[in-house]
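Shown here: the complex without one of its protein chains, the others still in place.
Right after this comes chain A.
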């Protein structure tokens, strides 16, 4: 821009000098003035901040990370700058996902992968993040536009696709596996997947991918009446997967039958969406940077300002094959895990110095509270107050018919032709 204007000025100058007819000079002078105006406008335009090589804790107005690095001085986070090593994938860039993306961008996360197939609409303007001038853009493109302006240090990748379709899912999986950002890291190419989608099908697709990749993820949701929401941490094999138990919803506290359900237009509030995005990213930061307690499940009922929490163990009869595989791996790793925990305990606890009490008249002894590893199939059926299931579980059906070897002489192509024949009859 600057260069273009400079060239334009030079061109005008030479034109003025080369024109013998002075009658044109007034007009040329006018053009020159306009160029000066444009130059002034260009100079006043907002400048993009340049990239920052290292996060500094220096307290100056121009340091975008001073307030974040102060978390170390306050003793909350041990090493904040580690955040630059983390990759987070956000699926669904809507009311929750876009705000979560902005929060992580402002926190200086290393890399964000954004997935959505939708476009920005005026009907989205009751929520945060997107602007009316972005209407018509894909949500992923609009998000990259805004986020790269806010913090150019963040590596942004956008994927405009539907993860529930076969091809979309394959791209989703391979993008999660891509380790080019931090090749030396263990596991997949991302540290965490955040599900911010608005439907059961997409959640099940995220669940499938994460179970297959043994990828830790967090699920979030806001009810369609806009007054409640939840976040949930899912560690394949260790906690319940999304298919282990029918999806949970926070009971709204009003009789479900009185709710009006005309059409599919869900209600939404920037407040509830903002609260849920905040809870989600707070849990993300705690998990990644290792501070505080990471919530396994946190519900939010805004009508009563009630925040139920709970833990869910994986269902040993989960219908998801990959989940069962992860559960088995988790069980096999138990001795190693126990040994590590014991070593840690011993390293931290001071060596015991003799019995605490000299006499023990009543023979009181402390019993080890080992967790019994008996799979409790009912564990995920018992829900704390305020939570309900969204969908029923599948009925039992005769497994015997399945296990019996199926005599199958049908030919797929033949069946296809049969259907076509009936269709055209």
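The definition used in the following text is that contacts are C-beta pairs under 8 Å (C-beta built on N, C-alpha and C of every residue); 3 or more make two chains touch, one makes a residue touch a chain; residues count from 1.
Simple rule for what comes next: contacts and distances are computed from a predicted model.
K.L.:
One chain of this complex is not shown here; going by its UniProt record, which of these names is it: "Ubiquitin-fold modifier-conjugating enzyme 1", "Telomere length regulation protein conserved domain-containing protein", "glutaminase" or "tRNA (guanine(10)-N(2))-methyltransferase"?
P.N.:
Choosing among "Ubiquitin-fold modifier-conjugating enzyme 1", "Telomere length regulation protein conserved domain-containing protein", "glutaminase" or "tRNA (guanine(10)-N(2))-methyltransferase", the correct UniProt name is "Ubiquitin-fold modifier-conjugating enzyme 1".
K.L.:
Based on the whole complex, identify which of A:6, A:334 or A:416 touches the chain you can't see.
P.N.:
Checking each option in A:6, A:334 or A:416, the one touching the absent chain turns out to be A:416.
K.L.:
So which of A:118, A:141 or A:157 would be touching the chain we can't see?
P.N.:
Checking the options A:118, A:141 or A:157, the one contacting the hidden chain is A:118.
K.L.:
Using the touch definition up top, pick the residue from A:208, A:228, A:272 or A:302 that touches the left-out chain.
P.N.:
Missing-chain contact among the listed residues: A:208.
K.L.:
Tell me which stretches of chain A touch the chain missing from the display.
P.N.:
Those residues of chain A that touch the unshown chain are 118, 163-166, 169, 200-201, 204-205, 207-208, 243, 246, 261-265, 319-320, 391-395, 397, 401-402, 406, 408, 410, 412, 415-416, 418-420, 422-423, 425.
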